[in-house]
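First, the structure itself, so that you have it in front of you.
Of the protein chains in this complex, all but one are displayed in their positions.
Entry: chain A
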Amino acid sequence: MADLEAPQSKTRDLDKLLLRAGNLVGPDFYPGAELRDDIRDYVRILVVGAGGLGCELLKDLALSGFRNLDVIDMDRIEVTNLNRQFLFRLEDVGKPKAEVAAKRVMERVSGVEIVPHFSRIEDKELDFYNDFNIIALGLDSIEARRYINGVACGFLEYDEDDTPRRETIKPMVDGGTEGFKGHARVIVPGVTPCFECTIWLFPPQVKFPLCTLAETPRNAAHCIEYAHLIKWHEVHGGKSFDPDEPEHMKWVYDEAIKRAELFGIPGVTYSLTQGVVKNIIPAIASTNAIISAACALETLKIVSGCSKTLANYLTYNGGEGLHTKVTEFVRDQDCLVCGPGILIELDTSITLQKFIDMLEEHPKLLLSKASVKHGKDSLYMQAPPVLEEMHRPNLSKPLYDLMGRVQKDTVHVFGTGLKNEEKHSSLTKLRVVFKGADGVTDMDTAIGA
């Protein structure tokens, strides 16, 4: 390409997009050097996960005008990461991913500040997440996505007419890959569907019926799962199986081989054993690069308005030919996570204990072992024991008092929910309104009904 004299600035290319007016742009696009500088100086992005997507996201964001990044990941680097997680080298194996990733990007992109958090996402205070303008998700687990989604949607507040309050919206961009396929999506809580609204998008898990494993195994995976799920417990009793413990894996492999020989089933290999037991998802650099780039581009667009935004779900399939497709999903208005919340009317005399009991019976919740949080204050916590004990005295106090005697407010309850006859961890938003409270506000108790 003819390379003519270009202005000598590090933002040579980005400036074209951020400093120039355009026709196909977002409604809040105010081009100019100030926009570029604000993105650099004030916008804070959290990257969740420092794996295949996370490494790419950090690089992409650092080269898209963002200066203030945080990254959180609880994992350490493994050899199998090196075929795609390009910020890691062989000598980094065993070190925390977040720390190495942050260091490498800072070494190469001067001026960028990346704060690593070698931690579980659940171990951070909710406030930690509220500090960021956008959360970019580079995760490989549905549970972790649900958790972050719940946290981000937890910040969302609604006006009395159920319209989301703009300043409380915490946008997320989410990517996911498997082999040659992937997706990138934009979640603007209260505006576009959240993760929970479209949870059905995720493919069903692979399940083997117990009777097949125990009685009629037909293939290698059945033998492996027998060794992993049945035989291990028979032999080792209470000792839990650790997939990262090579001795455990070898034991399962040996047992699977024995079972396969017994039934004349071919195909048990150590690699397949690992794949089945750890549910390994094949992953390659190119797909991660594509999906992360789409996520980083959307992050820049949400922040700057410099172009239209993805509405709202991009799928990519590069196996047979090349297919990309945008689907506009719609919100579930009754979503427990991003919706306006479940309205609960209570007497001012209801104690916290009684309230927690009610949650278990509430048809929309069926929430047991609930912990309750009001704003920043924990009202009750089931665990750890030391905190449980600390909050126990609250149980006998009226919730109305604990919530500062306001006529209505939002509480978050966290516990074990029962959905589709299956238990799962659940963080839910409730809008509590106290009947007969002589609140100084003039809101009526029928709000949101």
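Simple rule for what comes next: contacts are C-beta pairs under 8 Å (C-beta built on N, C-alpha and C of every residue); 3 or more make two chains touch, one makes a residue touch a chain; residues count from 1.
Definition applied: contacts and distances are computed from a predicted model.
Peer 1: Given the options "Neuronal-specific septin-3", "THIF-type NAD/FAD binding fold domain-containing protein", "Translocon-associated protein subunit gamma" or "Superoxide dismutase", say which is the protein name UniProt records for the missing chain.
Peer 2: According to UniProt, the chain not displayed is called "THIF-type NAD/FAD binding fold domain-containing protein".
Peer 1: Quick one: which of A:C194, A:A256, A:I290 or A:L399 touches the chain that's been left out?
Peer 2: A:I290
Peer 1: Where the complex has a chain not shown, which of A:Y253, A:F355, A:Y380 or A:F414 is the residue touching it?
Peer 2: Only one listed residue reaches the unshown chain, and that is A:Y253.
Peer 1: Check each of A:I199, A:L366 or A:L395 against the chain that is not shown and name the one that touches it.
Peer 2: Of the candidates A:I199, A:L366 or A:L395, A:I199 is in touch with the missing chain.
Peer 1: Just to verify: which one of A:G238, A:G264 or A:P385 makes contact with the chain not shown?
Peer 2: A:G264
Peer 1: Considering the whole complex, not just the chains shown, which residues of chain A touch the missing one?
Peer 2: Chain A touches the chain not shown through residues 1-4, 6-14, 16-17, 20-24, 56, 59-60, 63-64, 79-80, 82-84, 86, 89, 107-110, 141-143, 179-180, 199-200, 202-211, 213, 216-219, 225, 229, 246, 249-250, 253, 263-265, 269-271, 275-276, 279-287, 289-290, 292-294, 296-297, 300, 307-311, 314, 317-326, 330, 332-334, 419-420, 422, 424.
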